[in-house]
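One protein chain omitted, others in place.
Up next, chain A:
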Amino acid sequence: MLEARLEQAALLKKVVDAIKDLVQDCNFDCNDTGIALQAMDNSHVALVSMMLKAEAFSPFRCDRNISLGVNLTSLTKVLRAAQNEDILTVKAEDGPDVLNLVFESSANDRISEYDLKLMDIDQEHLGIPDTEYAATIAMPSVEFRRIVADLTAMSESVNIEASKDGVKFSSNGDIGNGSVTLRSHTDLDKPELNVDIELTEPVSLTFSLKYLGNFCKAAALSTQVKICLSNEVPLLVEYTLAGSSYLRFYLAPKIGDDE
């Protein structure tokens, strides 16, 4: 049986919000280390991997490995009933039919309880190896979201070029072209605004802006985002959550046709 209590419902709300536009149905795999999720979009060019470690919950109890097949649109509907500050408890039996969600408002003793029907989802799990990336860029998640939004106006894809000068996001579209270049920047007062570029070799890759825009919905989860690039390897966009929990997005680069 699973019983996990989140101090703030906002975390789950935001995670699901960030994933629901990429994935329709997915399995929440629960074991004693926490709740994990891995899913691909319909085209299988992007992958989302989430890990909510047991420490994120207080308390967390999971006796057996449980797979919770959930339709994310339905889960979103249920979570909409929860306030950000509500205490959220998810419960499920072993071999469950439903996922039980309880929202407790600490301000007024309001308790709402929902049962979400589960479904059987046949999903393949991919083994993602630990990769040494050629370029790793840490930047404010809001900055990344802004760059993606701005360049989406120009084109459907963006070229990310990391060199010793900095990282350049450039797009070439029908109405013209545009680019944003970031250099390493350290703000001592506000470390969340730091831009940190680690480079072992220059990289230049092209990605779909639509997908990146989708990833950026997770910006609410974390002030910083880590972008990892290597040639011929999917881009990794990682949002660090409380503790060592994370939400990672992988996206296959566009190869061959530049516009």
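The working rule: contacts are C-beta pairs under 8 Å (C-beta built on N, C-alpha and C of every residue); 3 or more make two chains touch, one makes a residue touch a chain; residues count from 1.
We take it that contacts and distances are computed from a predicted model.
The listed options are "Ribonuclease H2 subunit B", "Eukaryotic translation elongation factor 1 epsilon-1", "S1 motif domain-containing protein" or "SWR1-complex protein 4", and the UniProt record of the chain not shown names that protein "Ribonuclease H2 subunit B". Touch with the chain omitted from the figure is made, among A:Thr73, A:Asn231 or A:Ser244, by A:Thr73. Considering the whole complex, the residue from A:Arg64, A:Arg80, A:His125 or A:Arg183 that touches the absent chain is A:His125.
In the full complex, chain A makes contact with the omitted chain through residues 20-25, 40-47, 71-74, 76, 124-129, 156, 208, 210-211, 214, 217, 233-234, 250-257.
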